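See structure below.
One chain of protein is taken out of this complex; the other chains stay put.
And now, subunit A:
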Amino acid sequence: MSSSNEEQLKYLSEAQRKVKEQAFYMKRAIDANDITLTLSLAADMLRELKTSLLTPRNYYELYMRVLDELRHVEEFFMSLNKAGSPMVELYERVQHCANVVPRLYLLIAVGGVYIKSGEAPAKDILKDLIEMVKCVQYPTRGLFLRNYLSQTSRDKLPDTGSEYEGIGGDVTDAYEFVLENFKEMNRLWVRLQHMGGDKSTRKKREKERQDLKILVGTNLVRLSQLEGVDAQTYKETILPNILEQVTLCKDTIAQGYLMDCIIQCYPGRLDYVNYCLGMCASVLSATKTPELDENSVIEIEELLSIPLSSLALQVLDLKQYAELLTYLPYENRRQVATILVRSTLFSNGKLDTLDKLDKLLSSITPLIKDEEKDGEPPASDAGAGDPSDEAEFVDEQTLVARVIHMIKSDDSDVQFKLFSMARKHFGQGGVKRIKHTLPCLVFSGLRLAERVKAREVAVTKYTSRVEKANKKNKKQEDEYAAACKAAEDAATEEEPAVMPTKPEPIAIPDPPPAPKTSCRKVFQFLHEIITAMAVSYPELSLKLFLQAAITADKCQFKAIAYEFMSQAFILYEDELTDSKAQLQALILMVGTLLSCRNFESDDYDSLITKTTQYAAKLLKKPDQCKMVTLCSHLFYAGAASDPNHYHDPKRVLECLQKALKIADGCMASSAHVHLFVEILNQYLYYFELDNPAIQDKYLSGLIALINEHIDGMDHNEQRAEVEVTYRNTLKHIGRKKKDEKTKQKFAGINTGA
């Protein structure tokens, strides 16, 4: 049956033409109400379906065409019935046809109308039909014939609640019918594989089988649509039946496809899914060394991926899921793992138990660490992949990092344990992976630290509350006792004692549970992580140390904050060599120091001095100038009203003056003028803040200096830029001079205007 595309089209169009022709005469016979002629012509038309020349796809085209025409015949039968013809006669008459394929199509057509007429119980007719269709054993023809049977019978099954229920049968008859059809169709479908031929025809057969698979799958859909089938029946009777067929047929294509169908028909039912996976796993484990070909691998991968969209994390509860996963090669496991993570994220899954997290992380090991890829040793960390691989890798690791955000427990102790577990897993990922995964863990850890701190604070508050309450209660009791005594003393024989009312004691609420994992411990945990990263990623670690310092400061842990800061500084000194990196790091360090409010003043002192020194040692002069200027703020941190403010006015001035000096030494053309203006703005800032060291004379002097230098500049873009900035500054001063409130203060600044 190997014919070219052209030949196929030729056969197909020839067959379709004949069908059209017969159908034309047939319709005429129908109009003339001539039963004999109609049946004869219908048989002629249906005879075209006897062909063995067409591929399944083309046969399908022909089949659809014939079915279109067959509809007229069905309607004719219905009209005959309405006119009073007993169906049993027609049912017999069509069986006179001597060719089996036309005979059975006609029988099914009549059968459908027969059931509808109600002249015989539906189950009897269905039973007869399913028995008679056995006569077509040729796979393709048999499959299509049975498909016609399935289609025709679909709305005539004696399902619960249907009009055919009762005498016509019940849902058991319905599903037994569908199961039988399914069983036989599956057998025919598998038989196609073994229709012989060499390797090239085998490939073709497999493709043909793929084209036909939906015919088999439809039966499973039918079963899932039966109203009368409850979970019990499905689990105890139907599913085992189906799975038995799946196992018995010993065909990988069938098994893969059918498992897909089963799961798709009943989404979200965990026990079914587990059952199916279990069957699949047991099938595989039964074969000692399962040689999984490409198709089976793809099917298993799909099988494992399908339940994810509806079940997400719940698949981890399925024992067989993990087991089945192990049968797949590396690459496919990776795919499944990716889908698993994505669907969990999408469904807002919560990883709130150690067990869940462990299961998840174990399932996604291909994403977390390197493994042997099908016999090859694990890829080295230094693998220089091409850019697209790199991008893919980054995406993948970002996805993994997001897993950390799914770790949510109401109990901070549990959360800590979960983070520790995650740390262990991610630590195995190697240098390339930790860059993406560990920072996420650090940030989450910092949030946890704040949570734990809040708990600790609550405990402390509670303790003092309890003390107060106890004191008050004691006082109340004493007062009451005294009042009672006084009443008794005052009592006479005529006037008995009037006892005071007993006061209600103040209720003492239950204590909040103290966290078992202290805040300090969390910081230790984070310290370890950041240190571990420092070797390979010093800049990143520096940033993380700074971040941690801020959080530690917020939690009132001065010593820990200082420790983090010093670690950051050490990294700066030892590891940062690139001037750009230094500049950026330095800016962050200044910002961090300004955010922290709780350092001991000695500690703060040494830190800011160190920072300023770093600033002065930067390679490029303009950078030095800018940074030293910035550092001046370290010496004037916080508003005057702030109890923790650090004000050293003189050092501020020193910084600014040093900056000026550096700026002066800038050789780059007119860069220094720009710097001067910037420094002037800084002076202005401190002046407005009433920094005692910054006096108006300094401003006046600087303005004069700038004026001088500007005149000496070439007329170019740079000058224009500087002039704009400068003019704005002068305008600002001008406004201040005019304003009633600041007139006096700014009077002393000579702008030379």
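Simple rule for what comes next: a residue touches a chain if its C-beta (ideal position, glycine included) is under 8 Å from a C-beta of that chain, and two chains touch if they have at least 3 such contacts; residues count from 1.
We adopt the following convention: contacts and distances are computed from a predicted model.
**Q** Quick one: the chain not pictured, UniProt calls it what, "Eukaryotic translation initiation factor 3 subunit I", "Vacuolar protein sorting-associated protein 26", "ATP synthase subunit d, mitochondrial" or "glutathione transferase"?
**A** Looking only at the record, the undisplayed chain corresponds to "Vacuolar protein sorting-associated protein 26".
**Q** So which of A:E131, A:E479, A:E528 or A:E600 would be touching the chain we can't see?
**A** Hidden-chain contact among the options goes to A:E131.
**Q** Looking at the full complex, which residue from A:P56, A:P139 or A:G256 touches the chain that isn't shown here?
**A** Checking the options A:P56, A:P139 or A:G256, the one contacting the hidden chain is A:P139.
**Q** Touching the left-out chain: which of A:L37, A:M78 or A:V100?
**A** Touching the chain that is not displayed is residue A:V100.
**Q** Given the full complex, what residues of subunit A touch the hidden partner chain?
**A** Within subunit A, the residues that touch the unshown chain are 50, 92, 95-101, 103, 131-132, 134-139, 141-142, 191.
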